[in-house]
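Not every chain of the complex is shown here; the ones you see sit where they belong.
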């Protein structure tokens, strides 16, 4: 069996590029590390010195203020020096290649690259390049690559489920919406299965489910629903996906209004889930399109706790990778 | 009487949204707190740990590098972690609402939002929303909202007057220029009257004075002049306003040259004020339009000390709101 390229020879996390292939033990270790950081947020002084003197570069080849901010605040609370680079507007325009940019920043004695890129596989390419040139002491964290993965989002989602539901092995979880274009969904499904969730349902219109979605899960059992009401029956967790604005105008969807009618999460549809079901959303929400405000702001919503746990999970990952 | 929404139940400053309704005692407390910070600037090491571990988010829905910089440097000298967010170019474009953005950042365990917004009332709306959702431990500082207020500018102006003139109760102060569009002027006039300045004059063309400007002052006495020479006679303090570039092309003004002729502050016009009068300007200046370079750089000008005091006053406000 080939070694997972994210792990070093001692089986420890070296990079975080995808949740695919991460064992339940490693996932649990991340969550356990995150717990005290979630508490840190409630202390008067939120800073810990675990990355003091370390240089974290936020390499955003694709703009995302929201995601960049979560990594920036996590790194600063670990006392790292943080450098934000919005690459799309800089040296890329001077014709420099991705790997030359990376080489250059690596030579500035970077300790970690947080990479966001529109192309699937870019963070892996960077990790491979650093390994091939003897610099794999620099850690890569994937902050979203194309349609491939968004592992810290997947982790914070799992942390949130663990926080509210404790035991993964007795849950029914539904992932709802545009799975076709969602890197978040891929990371979520990998993690849910690794953590032993016995029933994962995917709900969405045919045009927004990848062909072969049933096989996507691998060993786990994945059930596909096109009728949202059917799919929500008795679930413990509803994970809504964001409907990208750019999809709405396309041929894949009739209209935002019709989408909301069939796949928008309303209190009435949510009533089909378990009474103590939780509702999640990776943000930013399209209120009135994929989710009704009454649900987004309602008693079942754990959407804002997701954000809070997201900081803690990112602090956990960063400190596990590069902590003093 | 309703409680001032900026004060907590102990009458302490909770947010800084407007100078309207702030008592002379609170203003004096801010100035007294600012004094050692003004000295800090002259020490070799300018940093104090009052906001160590606190997260300050600069939420600039309207771009202003200058103002953002003053808050950023103030927060960093208080040892806070500072996150700059230029919102106009980010999630707003993803269709997220103002309050969803705020909820999201609040969930990252923010301690303070410094808010700049083109719409009057946005910082108050945010403060109300946080209070309604039980999160009013997060402090709001208004960094300029629409035509409403720019309270830290008003405070630094008052600090500057106090520094040079000591006693507010014997002063004649003139505010000159485009009061119609100026959030700065509103904050200044509120503060001058709260601090007991017996005579506040407003000077400007009819087209640039708000209707009802005389009543604007409330209890204090506000005198209106359209002839700048008349208005400057015997004043202790001349507070010039910036003429927004976008106004110059409009129907409200004849031409920049003519504006300068009638309302530009020249040495000759300034000679009508008291011999020890001070000249202030919030910046950035339009030299040769609202102010002559000979005045801007002359012996009466305290325009650069205003900037220095501005950092100290912002440090004072931030540490009073959120200091360890």
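The first chain written gets the first letter, and so on, giving A and B; residue counts start at 1 in each chain.
The definition used in the following text is that a contact is a pair of C-beta atoms (placed from the backbone, for glycine too) under 8 Å apart; a residue touches a chain by one contact, two chains touch by 3 or more.
These numbers come from a predicted model, not from an experiment.
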item: Full complex, copies of the single sequence (shown: 2); value: 3
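The working rule: only the chains that are shown with their structure count from here on.
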item: Whole-Å gap between the CA centroids of subunit A and subunit B; value: 41
item: Touching residues (chain side subunit A, partner subunit B) in the complex; value: 41-47, 63-66, 69-70, 72-73, 76-77, 245, 283-287, 304-308, 310-311
item: Subunit B residues within the subunit A interface of the complex; value: 52-55, 81, 83, 85-87, 89-91, 94-97, 100-101, 103-109, 324
